[in-house]
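All remarks here apply to the structure that follows.
The complex appears here without one of its protein chains, the remainder shown in place.
On to subunit A.
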Amino acid sequence: MKSLREHIQRDFSKNVIIALSVLLIALLIFPKFSSYTMLNLLTRIFVISVFAMSYDILRGYMGFINLGHAVYFGGGAYVAGILYNKLGTTIPVFILSIAVVVLYSVICALVMGKLSFKKGTSVFAAAMLTLALAEVVRNIAESWRDVTNGTDGLIFKVPSILSNRIFFYYFSLIFLIVMFIILRKFILSPTGRVIIAIRENEQRAEFLGFRIENYKLIAILVSGVSAGLAGLVFGTFNRFANTELLSITYSTNALLYTLIGGTGTLYGGIVGSIVVNVFQNMLLNLRSIHPIFERWLIFLGILYIAVILFMPKGIVGTLRHFIENRKVKSDNEKSSKTEKAPGE
């Protein structure tokens, strides 16, 4: 398989690399000129982007709809809160919570994967199973008041350095970049290619000699751990965790981010997260202008419907399709010119 550098060269033209560099510099100096509100919005976008990318591994690359994906995200936030409350707000506790979140996510992914990826289970039945499992976890969180504070939610303090908004902004930006590189590397690996092959046709992958259940398990493990870590950072950012983070609302949010941005692209998760969060923020601000914006969810729903109707591949997917078509067209033109040349 190709090296990451070769893939980056293939995927990113010089202009795109320049644009991304400018964007990165802009993001680095952003806190100097920004209000805390904007800083918080961007921090939220960075973290939610990781959650969306983790979902894209399953939905976009493997073709699996996980309606219980919030179990990792919410679980990550709860693990952070519980450990801070029980063991104190220190950096070693934060590091310990990373290890615990990884362990928690691995266990959840193994249970979810083993049950959902059994041969002969339909996509619909598997999706329902994931939903049921997540509901079980959410109910446990609601009932276990001593630890989770039930439906009231868990309020907690975080290590002082992590409560600094500017520090956390940079921390989240680095978290996003690192997770993007890891997930991209995973998708470009031979295992990642098999996962794409499974999405396209399980039977074809099987007659090439791949035991698909194992590859699906690897995908849900990677996706689950990424979502769990995103939840940990999200919980640390909000200093709060409630059972809504474990609910289907958050699972479908992840699905919508990837649908709007474009599935099977990784960047799509980031773009979807930006579009939804910025649009949501705008609608919330418009509430003071006209009372209709109190019903901001309706407008968000219209955005979802519009994107799915007019851009079924999502924003990045549509853009990529357009660029690929143009490239194939120009390649064909070039080759037809070359074929004509000898006779001319």
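Going forward, a contact is a pair of C-beta atoms (placed from the backbone, for glycine too) under 8 Å apart; a residue touches a chain by one contact, two chains touch by 3 or more; residues count from 1.
Assume contacts and distances are computed from a predicted model.
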Name under which UniProt lists the unshown chain, selected from "ABC transporter ATP-binding protein", "Methylmalonyl-CoA mutase family protein", "Aspartyl/glutamyl-tRNA(Asn/Gln) amidotransferase subunit B" or "2-ketoisovalerate ferredoxin reductase, fused gamma and delta subunit": "ABC transporter ATP-binding protein"
Selected residue (touches chain absent from view) among A:L208, A:I289 or A:L309: A:L208
Residue in contact with the excluded chain [from A:K86, A:R145 or A:R193]: A:R193
Residue numbers in subunit A that touch the chain omitted from display: 1, 10, 190, 193-194, 196-197, 199-201, 203-204, 206-212, 264, 324, 328, 331
